[in-house]
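The complex appears here without one of its protein chains, the remainder shown in place.
For chain A:
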Amino acid sequence: MPTPLVVSDVAKSFTMHLRDGIKLPVIAGVSFSIKAGECTVLGGPSGAGKSSILKMLYGNYAVDEGQIIVMHDDGLIDLATASPRTVLAIRRQTIGYVSQFLRTVPRVSALDVVAEPLVERGEDREIARGKARALLAQLNLPEKLWALPPATFSGGEQQRVNIARGFITEHPILLLDEPTASLDARNRDVVIELIAAKKAADVALLGIFHDHDVRKAVADRVIDVTAFAPGKIAA
């Protein structure tokens, strides 16, 4: 089974220059890999650094130490030191991400928000919209909302737009940051189905799921993030 992503000895801290340069270590010695066709789950209490790990893997947070090796474009690239341009290419081709909250853009319809990642990968706009419609229907988003910008949608509706946007592409690696947090039971089941389909398509998934039932249904492996807690420092 290929391992498209290997994390070794990654550390992250925040230096708060506005607070006299105090250093807040978040996580250290993070090492793991994820496998194609599996869903790996990051476990641990809030504040343990789960989201920070996902954000580093997406290039959204800088990495202090260590390597994040990604299989991209038939080669291996260290995402921790990659140039912004390379990170953008990796996001376009290799790593997809479903964030916790949808960042809305004024005046862009829900349908186009979902279709956009496919269009960016060079797909024809109408074909991309067709796939977007199918996904939004599967996620039970009322059709009358599709043409509206999602800014005024409820939390659960925005979440579903966000999920559709993340699942529409065929990225070989998919990061999921609490995709089911504000969903009802019916839509949680849809997300479980979508994840199962990704696994069947040999996608490597890495996610955070606080919902016990969802986690039990999708997880092949759980990584306990508390093992990566940085050494305690004097307060």
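The criterion applied here is as follows: a contact is a pair of C-beta atoms (placed from the backbone, for glycine too) under 8 Å apart; a residue touches a chain by one contact, two chains touch by 3 or more; residues count from 1.
As a convention for this text, contacts and distances are computed from a predicted model.
Peer 1: Name the chain not shown, per its UniProt record: "UmuC domain-containing protein", "Cell division protein FtsX", "Branched-chain amino acid ABC transporter permease" or "Putative phosphonate transport system ATP-binding protein"?
Peer 2: "Putative phosphonate transport system ATP-binding protein"
Peer 1: Give the residue, chosen from A:V6, A:I69, A:V108 or A:A217, that touches the chain omitted from the document.
Peer 2: Only one listed residue reaches the unshown chain, and that is A:V108.
Peer 1: For the chain that got dropped from the picture, name the residues of chain A it touches.
Peer 2: Contact residues on chain A toward the absent chain are 14-18, 55, 59-62, 84-85, 87-88, 105-108.
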